[in-house]
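Of the protein chains in this complex, one is absent; all others appear in place.
== chain A ==
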Amino acid sequence: MWNLIKSEWKKIRLPVLASAFLLTTAACVLSTTLYKSYTLQYSLDAWEIGTEIFSLLFPLFVVMPLCWNLYYERRNNFMLYVLPRVPAKKYLGAKWLVYALSAFFILFVPYLLSALCALYINPPVHLNASAGSAAFDHVFLNTFTQNPLLYALLLSCWKGIIGILVMSLGFVFSMYLKNIFVILTGPFVYVMLENFVLSILQLAQYRLVVAFEPTCISSDAVSAGSFFAGPALLAAAIFLTVFFLKKVRKYTVVTV
């Protein structure tokens, strides 16, 4: 298993490291520049402003550098040569594990480093009297104000976990489908559609985007359900997709 994991990592390390590097650079630059035209109350506000665009595009960040690999292995019939040597489940399991760790890494590192930039590189925020008098509300207010580093660390971890879930949808697509555009953009389209449909149904607080970035709606609307409804719906969508493609459409990972 360890050798399989190492071999899978070798296949995708370049796009993963490149994506992580580019995203980290972008997130750090945005977190240290964009906040200047805003009134800040806490240092971590700069982080939230700088990484706002990431909440929209994160499905692309975790799918594009990874899921092309399985698609091309199926297309080039590489899988045909793998199967006699390693059981399919073991091979795909190792692949998913590497992809999952990579997806986590791609989101966790840029978010955490940009938070560090916002906390320790940006000049400290001095709360002025008028701003201080206004009621300030935020998700996990105490942690956000008292222990911002812990808040950023936990939220970055959580974003990484959601990234793994979104990548898993892309992984399922790449296991059964033959259209690379659907594979690479399918999870993104899912997030967009889910966002749209739940907004229409007046269930905006349960969107996956809210679970990913709880500050994107009013903190009053955020509840414990907001963190789990979106990921649970996505997990259900993944299982339904697997069921539909495998059992109903009878698609296989490898066609002999």
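Note that a contact is a pair of C-beta atoms (placed from the backbone, for glycine too) under 8 Å apart; a residue touches a chain by one contact, two chains touch by 3 or more; residues count from 1.
FYI, contacts and distances are computed from a predicted model.
Undergrad: Look at the options "NADH-quinone oxidoreductase subunit J", "GHKL domain-containing protein", "Solute:sodium symporter small subunit" or "Cell division protein FtsX" and return the one that UniProt uses as the protein name of the missing chain.
TA: "GHKL domain-containing protein"
Undergrad: From the list A:Ser199, A:Ser223 or A:Thr255, which touches the chain that is not on show?
TA: Missing-chain contact among the listed residues: A:Ser199.
Undergrad: In the whole complex, not just what's shown, which of A:Ile121, A:Leu154, A:Val189 or A:Leu240 touches the removed chain?
TA: A:Val189
Undergrad: Quick one: which of A:Ser7, A:Thr25, A:Asn147 or A:Asn179 touches the chain that's been left out?
TA: Here the residue in touch with the unshown chain is A:Asn179.
Undergrad: Could I get the residues of chain A that touch the absent chain, sorted low to high?
TA: Given the touch definition above, chain A has residues 179-182, 185, 189, 196, 199-200, 202, 204 touching the missing chain.
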